[in-house]
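Missing here: one protein chain of the complex. Every other protein chain is in place.
Order of writing sets the chain letters: A and B. Residues in each chain are counted from 1.
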Amino acid sequence: MEPLLKVNNLTRIFTRAGQPDFTAVNHISFDLYPGECLGLIGESGSGKTTVVNMITRLLDASMGSIVLDGEDITNAKGSELRKVYRKMQMVFQTPTESFDPRRTLGDGVGESLRNSGMSREETKREVAKLLNDCGLTPEFAERYPYQVSGGQCQRAAIARALAIKPKLLICDEATSALDVTIQQEILALLNELRSRHGAELSILFICHDIALVQQFCDRVLVMYKGNIVEQGKPNDVIRNPKDDYTKRLITSIL
Amino acid sequence: MEILRYEHVDISYNGRTVVKDISFTLHEGEILGVVGESGSGKSTVIKAAMGLLGDSGLVTRGDIWYKGKNLPDLPAKERRKLNGPELGMIFQSAGSSFCPIRTVGAQLYESMSEHGPVTKEEFHTKALALLQKLGFENGQRILDSYPFELSGGMQQRVGIAAAMLLKPSVLLADEPTSALDVSVQKQTVEEMLLVRETFGTAIVLVTHNIGVIGAMADKVLVMLGGETVEYGETQQVLNAPKEAYTRTLMAAVPRLRSV
Partner (left out) sequence: MSEPTVRIQKIKKDTVKTRLIVFGTLAAILLVCSVFCEYLTPYDPYLQDLSNAKTPPSAEHLFGTDRYGRDMLSRVIAGSRTSIYSTLLLVAIVTAFGTCVGVFCGWHGGWIDTVLMRISDMFLAFPGLVFALAVAGVLGGGLQNAIIALAAISWPKYARIARSQTLSQKETSWLKAAKLSGSGTWKMIFKHILPNIIGPILVTSMLDIGTMMMELAGLSFLGLGAKPPTAEWGSMMSDTRSLLATHPWVTLSPGFAIFISVMIFNLLGDTIRDYADPKNRMSC
């Protein structure tokens, strides 16, 4: 089977005047297959967010290539990039900050639909349906981000990400800022969406908690200081960790 | 010995009651875990003891007794004197409660000298002794560092040490582990346990993660919507929760399944 996302030799070096170059991501390669949920785990500063920013083209790669659905997107720009975003969407860490505070949740969820030329009425109907799929009533379309709880806001963010039916959904610490109870609700929602979409939806799940990855992912990559130090099925990694950092991750679960 | 007692405490913000009828007793060297979701009023409970409710918040009913003093009725000036030497506070992110442009040592010295005269040398010996007791390998290096030179977990440990500098009898910790990576959460928990062991400090620990409570608290208070759901010995509550809500909280903690 062809991978949906193929990351090859991806590297990012930050250069600052008067300081030594800093390699945030060091020649990493991995594949993500259709319908798969791949966990990317690592502590703050391990480079996992840099990887995400390069895949979503919010940051240029210093070296290497990113191929999404058979198309090289490493240097995609402008209208080409907007086409790429129809295949790839993202859920951010802090839900209330991922919506414009001056616009309603409905505006945010429907933005990609409006941009692809859908009429106002049709967008409204579609937004209501999307919110419903994510466990929210249509009234939430009229609310502002500060009027809803973190969990509700993250549900809306997932609805927004799924609006244009992407093939790849990137969850960047999408549950880390939430209460443990809400975290479970969001994971349950993601699981439900996965079983509904099957091979049509692949997930890259960025996280720092290996217990969540075990619960949710098919495969896991462990990142430490810009390198992938370990990869495999979560249970295999947990049973037989090779790297010191992975061992520390496992023993630190309370 | 009893050290801190909440009696039927109600707390309101601008006329809206956010905490209702909370009672608990904290003894010397005891760790109480207050657990609940965001909006359950759990942080408000300890803010009331610190006098950090702000202009719009007030303990509208009930009493908070600390060593024979009723905290809500103390004049602001006297209450401030308690913060630090009697009641210490640990924040969610110690990193952002430090000033970024001064060394850790300079900031600890400042907070110590605010509560009575102290020479640089006295401070230095005390701080180094404290850091050593709390398991820091190189105290001098910590004091000379700027906050950003320390990792997130180290910052939080230093935050705990900073609160202990004035040897308070009670530590109030507001989500001390929530902003941290799982891999360093444990360090923070161990640091707090070491504080209790070394100084006999009583700790009120507020968190949304009941797993952290299981790892360190003697007693637990489960809150929902500003009210007490369950209160009792940790082992008892966690092993045989009486309320469905407590079970929900426990089920939500991510744990490794045996493989």
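Quick note on the criterion: a contact is a pair of C-beta atoms (placed from the backbone, for glycine too) under 8 Å apart; a residue touches a chain by one contact, two chains touch by 3 or more.
These numbers come from a predicted model, not from an experiment.
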item	value
Residue of A:S116, A:N132 or A:N191 in touch with the missing chain, whole complex considered	A:S116
Residue of B:L58, B:L128 or B:L256 touching the missing chain in the full complex	B:L58
Residue among A:M90, A:A128, A:L190 or A:I250 touching the omitted chain	A:M90
Residues from chain B at the interface with the omitted partner, ascending	7-9, 12, 14-15, 55-56, 58-63, 70, 72-73
Contact footprint on chain A, counting only the chain that is left out	56, 58, 82, 85-86, 88-90, 92-94, 97-103, 108, 111-112, 115-116, 144, 146-147, 157, 160, 163-164
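Operating definition for what follows: only the chains that are shown with their structure count from here on.
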item	value
Centre-to-centre distance between chain B and chain A (centres being mean Cα positions), rounded to whole Å	33
Complex contact set, residues of chain B against chain A	37-39, 151-152, 181-186, 189, 208-212, 214-215, 248-249, 251-257, 259
Contact set on chain A toward chain B in their complex	43-45, 149-150, 179-184, 208-212, 214-215, 235, 238-239, 245, 248-254
